[in-house]
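As structure tokens, the structure follows; a few thoughts come after it.
What you see is part of a larger complex, with each chain still in position.
Order of writing sets the labels: A and B. Residues in every chain begin at 1.
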């Protein structure tokens, strides 16, 4: 189009715009909506439900204030839980973006199904096993009528909580608004764990085997370890039983969520073996690049977005004002991870690979997940910065030395840094937080601030997680392989899994 | 890169890392930020605005507690409304992903424009028609100064509310913070309805015809039916007038939002006719697969994410602690829908088509939308499970038997399951909730818990919705076709609508 003509045409609009402005000037005052005049809208005393309207008693006001407190805690917990649920989309995009075009429907399909399968398994028995021994819903208003019962083993004169036994199918014994809040928040955490191995085993895992896995981990493996740390089980008891700090402490799941998922991913990657074409006969390694960087980067942003809910929501209380410190630490550690990965690559004269930048950010987020509430902002930068290096080192070690093919670096991100996060808590916890959170008595203090015993508890917790999950999941993958083959036929793998496994192609022209 | 060289290089970093750790150990304690010491930060009594600072009276504390309650309700309603708005992105992605590559700019464009057009129409008159007869903003703090007036017909000795008449252009008569909250929350619901037919009529609808539609449904059709159920109109009055339960009850819009949208989608698909190439002369049916599964799956996740706001936000109150039950029921029904669709396909020996899994999940979400607050978690699994089968059966029936071409299954998802959700409420409502919500008196009870009359009210509501919306929209599409052709030229349809309708291609190499 001719520029001059355009300008002329635009000039025709000018009188109209001037007229419009004049009209606005004329009518705008008469449209003045007045003040927010409605009495109720600004919250008068009448808003307190009172037996005698306008004359609330001390008891009535107290009841309203107490109910408000619970409401703040519950809305916070739920909204944070929604954000965590949205991370499923982030995981799906990161994993699909970083794998090959020929498998997109399959990788997406696994990430989609794991949400439903995991939720179902957790509803059937996972939640009951994990939390049915000590429903900690005090922040959400206590739950006077809710039973809880723990399966306990007594050894060496101590009790060791192993598993909860109340709440299967969210049945009538746990029908309580506070328990339902807890269920929602914990379910989405479990789904994060369950989706991690879909990355390490991508591009060769059969759907049927995957379905068995998703039910198994959500019903039994995640809930058991979760019970030991968060459900009042034996690792949480290390403090009381043996004087090791406050027992194993993990604020938002570096171990319970990420290390469990990462170790399961490692076991799976070992059992299923590397993708065809990944390793050459002469021992050299091929890089199989992802097919869609924008998808993976947007997925990473979604994960970083949801992680605010993941970590800050783990107070289960919006009235715990420490949430702001947690949220800031979370984003600073992610940033530090991303930047240390960038620095590492720049120092080595490499290009800033977006995949490594994304994994650096995610590594920082994983590492800060356990200590986020207990450390200051400078410590969180240090923790995240180390995570950003660790993820590259561990990924390269697995990929090149151990020849374990983990297409998206699931173990390096979630496993190695899950462990690092738990240990970092034992080092950097500064003794300013902890008292009252999830039944903890007294603030949590790490080695650098004077309590070495907390570090021991953390090391035990990490070791137990690694050993327990690896053995169970390795065995599970081996046995499930007898029921239905874990790996798709070689011809399908080469051609792409979309048609043979899902019946449709992921992309069509 | 050589592995050994890498390892060597990494070794060079080790001393640095050790040094860094030692420095951390040295400086970290001195960086100790102290306790959260600031008085204000932990919320002292001074935070209550008092005429005499530090000496608040009973009245002042009561006012603060009351204002807090309203604030909790408003922030909850707004945040949930934001989540529902985000569902527009989900719908856009699902519809575009499940249609053809040659029409992506057009399908995206419709989904984008419907947000703006619908909002504008709802602002002009939709909101006034729907809620101007009974602005129910009690949960948001009452609104003493807000007028409302309903157009009422008297028949058989009863009053029948038909339409509201206050609040056009959100003018000064409704200028109140509580009304604006309601407007935002309700506007995003309306936009969900308006976007549903863009799925059933995709790949052949002309933009001009679509623009007329978007204004028509947002200004008149949605608001009228919405008035009858949510605005205090005649369907809500079935209880008081005729003793049918609590009148037609629909917690979050299985009928008001989804059934209206689904029936409009059906009328549109019938009037516009099937896509070229969908049905062969010999009566056989061609499947026209979607072009981008990842886009559709991520869109489904976004919808499931936003649905938490859709359903739990419909309390309009964060202080209504039932929100946790609603949120859990919502996600369980979606999961059950997805898994029953999976089971259906596995039983039949089919591959787990991601499209059907996504539609199963969405069907479960649509079905639970009406009853989510009134049923227990096991009932929600049953309701969702049935929805997951229903969506497949209805889709196949329309597609293969009736030869109605609905590219994304909009009627099967939103129409059939919207109806099923309303009926399910009449069956499964367990009498634990309802009193006080949106003017309802007493808890809502369905057939299985003893109140058959509630089921009758639901059946009437569903039938009225189907008849009213179908007749009006069928007529509208027929008439609007005289004003501007509803369907693009065949040549454009075959070549793709992006250039002829939008002027740009959706994807460029």
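Simple rule for what comes next: a contact is a pair of C-beta atoms (placed from the backbone, for glycine too) under 8 Å apart; a residue touches a chain by one contact, two chains touch by 3 or more.
As the structure is a computational prediction, the values presented were derived from the model and not from experiment.
Enquirer: Just want to confirm the stoichiometry: 2 copies shown, so how many copies does the whole thing hold?
Expert: 3
We adopt the following convention: only the chains that are shown with their structure count from here on.
Enquirer: Taking each chain's centre as its mean C-alpha position, how far apart are chain A and chain B in Å?
Expert: 26
Enquirer: Can you tell me which positions in chain B touch chain A when the two form their complex?
Expert: Residues 3, 6-7, 9-10, 13, 17, 20, 24-25, 28-29, 31-36, 41-43, 58-59, 61-63, 65-72, 75-76, 79, 83, 100-101, 140-146, 171-172, 175-178, 289-294, 297-298, 300-302, 304-305, 308-309, 312, 318-319, 321-325, 327-328, 331-332, 334-336, 338-339, 342, 350-355, 357-358, 361, 376-378, 381.
Enquirer: Quick one: which bits of chain A touch chain B in the complex? Just the residue numbers, please.
Expert: Touching chain B: residues 31-34, 36-48, 56, 58, 61, 64-65, 67-68, 70-72, 74-75, 78-79, 81-82, 85-86, 88-89, 92-93, 96, 104-105, 108-109, 111-113, 115-117, 119-120, 123, 141, 169-172, 175, 177-178, 180-181, 183-184, 187, 207, 285, 295, 321-322, 325, 348, 376-379, 382, 386, 389, 393, 396, 400-401, 427-428, 430-432, 447-449, 501-509 of chain A.
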